[in-house]
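Have a look at this one.
Showing subunit A:
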Amino acid sequence: MPLIELKHVVGGYGGAPILNGVNMAIEQSDIGVIVGPNGAGKSTTLKAIFGLLKVTAGTIDFLGENVANSLPDKLVPKGLSFVPQEKNVFTSMSVEENLEMGAFTRKDSFAETMAWVYEMFPVLAEKRRQPAGELSGGQRQMVAMGRALMSKPKLLMLDEPSAGLSPRYVIEIFETIVRVNAEGVGILMVEQNARQALAFASKGFVLAGGQNRFTGTGAELIADPEVAKSFLGG
Partner candidate 1 sequence: MIRRSLSLFAGLFVLILVVGWLMGLPFTSSRLVEAAAYALIALGLNIQWGYGGLFNFGIMGFLMLGGFAVTFMSYPVNAEFWGGDGPMLLGRALLAFALGVLLVLAARRSDRIGITGRWKATLVVLAWFVGYCVYRSQIDPAAAYIEANAGFVGGLGLNAVFGWIFGGILAAGVAYIVGKIALGLRTDYLAIATIGISEIIRALIKNMDWLTRGTLTVSPIPWPTPLPQDYQAGGADQVTALLLARGGYLALAIVVLGLAMWLVSRAYSGPWGRMMRAIRDNHIAAASMGKDVKSRQLEIFIFGSVLMGIGGAMLVSFTQIFDPSSYQPINHTFLIWVMIIVGGAGNNWGAVFGAVLIWLVWVVSEPVAKAIFETISYWSTTVGWSEIPDIESRSAQMRVFVLGLVITIALRYAPKGLIPERVRQDA
Partner candidate 2 sequence: MTELVFFINQVVIAGAVLGCIYALGAVGITLIFGILRFAHFAHSELMTSGAFFAFMLAALFASWGIVTPIPTGFVVLPLAMVMSAIFALGIDKGFYAPLRKRGAKPVILLIASIGVTLMVQGLIRLFFGAGSYSFFETETKDVFRIDTSFLGSTRPLVITEPQLLMIVVTVISVLALHLFLTRSRLGKAMRAMADNADLAQVSGINTALVVRVTWVVAGALACMAGTMLALDVTLKPDLAFNIIIPIFAAAIVGGLGQAYGAIAGGLLIGFAESLAVFNWTMVLRPLNAVLPEWAQLPATLALVPTEYKLTVAFVILVVVLLVRPTGIFKGASS
């Protein structure tokens, strides 16, 4: 049984549906990458999983239970976490408080998790008392990921984690994602840097018009001439 499985998901913001039957399956050991042109429904898929828009048909099974249209405060304790693309830190709060907010749903002690996050992002440990709004773009992305990891998720979803970062930071963020995955957290992410991301993806999904166009391992998709021609820029 996969960790999460989307079957024929249809949904949108109330008007015409943006997703017209998306299918996906991710294991806890997977790094799934969604690529596709603008308006293909990539971010919308993540938001649909996270209950931020209405799913009108299809099922989203997480650990064998249909969670379609559940709200985040129910999903986070089940083991789902989401890093939005923009405005993904609490700018007026310190780094440490940002991390605490990620653990809001946890009733147990989260000191150990916090130590783990600081170990993964040593620079955050240095700046733990500083307001997150004062950090650089790359550091903010680390705070956002750290916050999402504080709930000890089974699946971490990231919406364009490399957007707006300098090439050096893009590599750093991707390396971190691989490291998080190695610690046993499934990854599902949307990426604009498609070729780079598919290179380390165990599963790749090419979306267009709110539907799957191609599915395969990252390497397969890169090798597919049609995918390369239409979606990876030659």
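Everything below uses one rule, namely that a contact is a pair of C-beta atoms (placed from the backbone, for glycine too) under 8 Å apart; a residue touches a chain by one contact, two chains touch by 3 or more; residues count from 1.
The candidate set was assembled so that all candidates are chains of the complex that A comes from, given by their letters.
A quick note: this is a predicted structure, and the numbers were derived from the prediction, not measured.
Subunit A shares a touch in this complex with candidate 2, selected from 1 or 2.
Remark: subunit A residues 50, 52, 71-73, 75-77, 82, 84, 87-93, 97, 100-102, 104-105, 147-148, 151 touch candidate 2 in the complex.
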